[in-house]
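Omission of a single protein chain aside, the complex is shown with its protein chains in their original locations.
Letters A and B mark the chains in the order given here, with residues in each chain numbered from 1 onward.
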Amino acid sequence: MLYRENGQFKTRYSDDQQIFPILQDRWLVMALIAFAFIGVPMLASEYMFRAILIPFVILSLAALGLNLLVGYCGQISLGSGAFMAVGAYIAYNAYTRVPGMPVIGAFLIGGAAALLVGIVFGIPSLRIRGLYLAVATLAAQFFCDWVFARIAWFTNYSASGSVSVPTLTVAGISIDTPQSKYLFCLAIATVMALAAKNIVRGHVGRSWMAIRDMDVAATVIGIRPVTAKLSAFAVSSFVIGVAGAMWAFVHLGSWEPLAFDVNRSLNLLFMIIIGGMGSIMGSFFGAAFIVVLPILLNQVPAWLGVPISTAMASHLEFMIFGALIVFFLIVEPHGLARLWSIGKEKLRLWPFPH
Amino acid sequence: MGFFLEVVLGGLMAGVLYSLVALGFVLIFKASGVFNFAQGAMVLFAALAMARLAEWLPDLLGFESLLLANLLAFVLAALIMVVVAQGIERLVLRPLVNQEGVTLLMATLGVTYFLDGFGQTLWGSDVYKIDLGLSKDPLLVLGDFFEGGILLNRDDIAAALIAVALVAVLALFFQKTATGRALRAVADDHQAAQSIGIPLNRIWVIVWAVAGFTALVAGMVWGSKLGVQFSLAILALKALPVVIVGGFTSVPGAIVGGLLIGLGEKLAEVYLGPIIGGGLENWFAYGLALAVLLVRPQGLFGERIIDRV
Partner (left out) sequence: MRQTTTARWLAATALAAGLAVLAPGLAQAQAKGAPAAAGAKEQFFPLLVYRTGPYAPNGVPFANGMADYYKMLNARDGGIGGVRLTMEECETGYATDRGVECYERLKGKGPTGSTAVHPLSTGITFALTDKVPNDKIPLITAGYGRSESANGEVFKWNFILGGSYWVAADILVQHVGSLEGGVDRLKGKKIALVYHDSPYGKEPIPLLQERAKMHGYQLILIPVTHPGVEQKAAWLQVRRDRPDYVFLWGWGVMNSTSVKEAIATGYPREKMYGVWWSGAEPDIVPAGDGGKGYNALTFMSPAGTGRVHQDILKNLHDKGQGSGPRDEVGQVLYNRGLASAAVTAEAVRVAQERYGKRPLTGEEVRWGFENLNVDEARIKQLGLEGMMQPISTSCRDHMGGNTAQVHTWDGKKWNVAPKVYQADMQILKPMQDAYAARYATEKKIQPRDCAKEAAN
């Protein structure tokens, strides 16, 4: 009743091809973005920003990047932590070694480096697929772990191997308050999400999806697997690299190689599985779920008034996390995004049954 | 030369330990096509069960013998693992039959997290000992040929012997018993096996139970060497290259792959490490696996993947 396309006639092709053809959708998304940019900074507390919102925004960008590769192109990758690390460390080097380098420039250089590394580690995908490819990307993960721990150039010869960045300034505005950090990350994430959505709607994205669904058939009809797969790796790694640079510069401030280890890769993979593979929106849902869940699980015993030791709370967190993942996979293997789209479908008919 | 032999032997011994973990992977993948990421967590859970039971039983039942404690703990832990394995199969995998590989992989990852937390809740998160009664001092052999002798460890030798015994038992099980034959039939072709009346669900339960038992043996061996602690679960990541090199569906492949990876790793760390920087064990194993994959995508002993359009 409320969510119908009734009366919305398109007179131009561009109207038909927009991302949100239904008017209500457009309003909803605009309202959401307005709330995110204007409403949230006014309402949220400092803890919300530092512990929840900023990690959420950055990790959803990283999950988005991974989704492009795993969800849209079907190439399993367990090495996303390594690409984040590449983005972070190269951005750090660009920022500290080149005087006067702007922050965004450093991020883009970090992303470009991650893009190149992604292409190199994507080459095995031309020969192997599925679980074997996952192993190849794990090789990338461990190799990058080692490179950043061992080769002192990347950490600017710091004795402890730990690096840190001073307060960031973008176009003269200092990014030191939680609100400014959040808005900075949100701006970058929105721009890249829009770009990603348009890429997947175009012929590049379609070639990825063809490779994902039936790669032999795709090759037969003329889609070059080399171009499709390596472009997927390239774009995905670029996005993940920028997200990694943001994670390091904005959220952590000071980090060591262990911050980007295999647990981070698995975390990102969980996000897209739970959020929904092959869906831009799903990356955000998944990131929200994974960021908020551990904090929630930590607080639940406290509200219920049940006094349990922190060790027990931590164990419970693991158990509930694992159980929830299995639960979601059984009930909805296509993730939260699917639930969302089913909801929208039902809304289009509501209150009528058919 | 003596030192080189020591490194080779050390690498082979480490490889045997990896093979034990990889065996569990192979068994499950062969029979049900599921890559069980939770094998590492199962190894940890089994080792924890055995270590704690061996600690508690003597006090509970009032006897002193270490051998008896170990034996009883082993048997009980095996029963527990069978129950756990069945639980995983029934609750997690049966509802997810026919889903894509990634979904199943993620489900087993979820099981890993669950078993991690559950194991530490039940058995505690300290470092525990599994005492097989072997002396930890090194054994030096062939002192006449090589100066100072070649270094061997008693628990490494025991591990190798146990691994051989396990593989022999498994081989006997698969070749000589009816259930073993049924398992091989299911591994070969699910539909054909079903059409001749082999109950798939029951077979999968049995496979998981066998994998649980293998996890217990692996856990016992690793635990006696390293002490039972949380990091044993990370072994799953170490066993992956082994399965890649050997082929996902081959038991001898798991053994050969393990030996190769162990050997390659240690040689690289000791000889390449000082040149390009130490700590390269992890990625070298994966790099080795990758190299094998690029040359032979199905692994050394695996089956060729044939795609139909």
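Heads up, the rule we're going with is that contacts are C-beta pairs under 8 Å (C-beta built on N, C-alpha and C of every residue); 3 or more make two chains touch, one makes a residue touch a chain.
All values derive from a computational prediction rather than experimental measurement.
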item	value
Residue among B:T179, B:Q194 or B:Q229 touching the omitted chain	B:Q229
Residue of A:P166, A:G222 or A:P351 touching the missing chain in the full complex	A:P166
Residue in contact with the excluded chain [from A:P21, A:G39, A:G202 or A:G253]	A:G253
Options B:S19, B:T214, B:N282 or B:Q298, residue touching the unrepresented chain	B:N282
Listed residues A:W27, A:Y47 or A:W153, member touching the removed chain	A:Y47
Touch list for chain A against the chain that is not drawn	45-48, 50-52, 55, 96, 145-146, 149-150, 159-162, 164, 166-167, 251-259, 261, 292, 295-296, 298-299, 303, 309-311, 313-315, 327-328, 331-332, 336, 339, 342-343
Touching residues (missing chain, whole complex) on chain B	3, 6-7, 10, 14, 95, 120, 125-127, 129, 136-138, 140, 151, 153, 225-227, 229-232, 234, 238, 265-266, 269-270, 273-274, 277-279, 281-282
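Just so it is clear, only the chains that are shown with their structure count from here on.
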item	value
Centre-of-Cα separation between chain B and chain A, whole angstrom	34
Chain A to chain B touching residues, read off their complex	70, 76, 124, 127-128, 130-132, 134-136, 138-139, 142-143, 145-146, 149-151, 214, 216-217, 220, 262, 266, 269-270, 273, 277, 311-312, 314-326, 329-330, 333
Contact footprint of chain A on chain B as seen in their complex	35, 91-92, 95-96, 99, 101-103, 105-107, 109-118, 120-121, 125, 237, 240-241, 244, 248, 276-280, 282-283, 286-287, 289-290, 293-294, 297, 307, 309
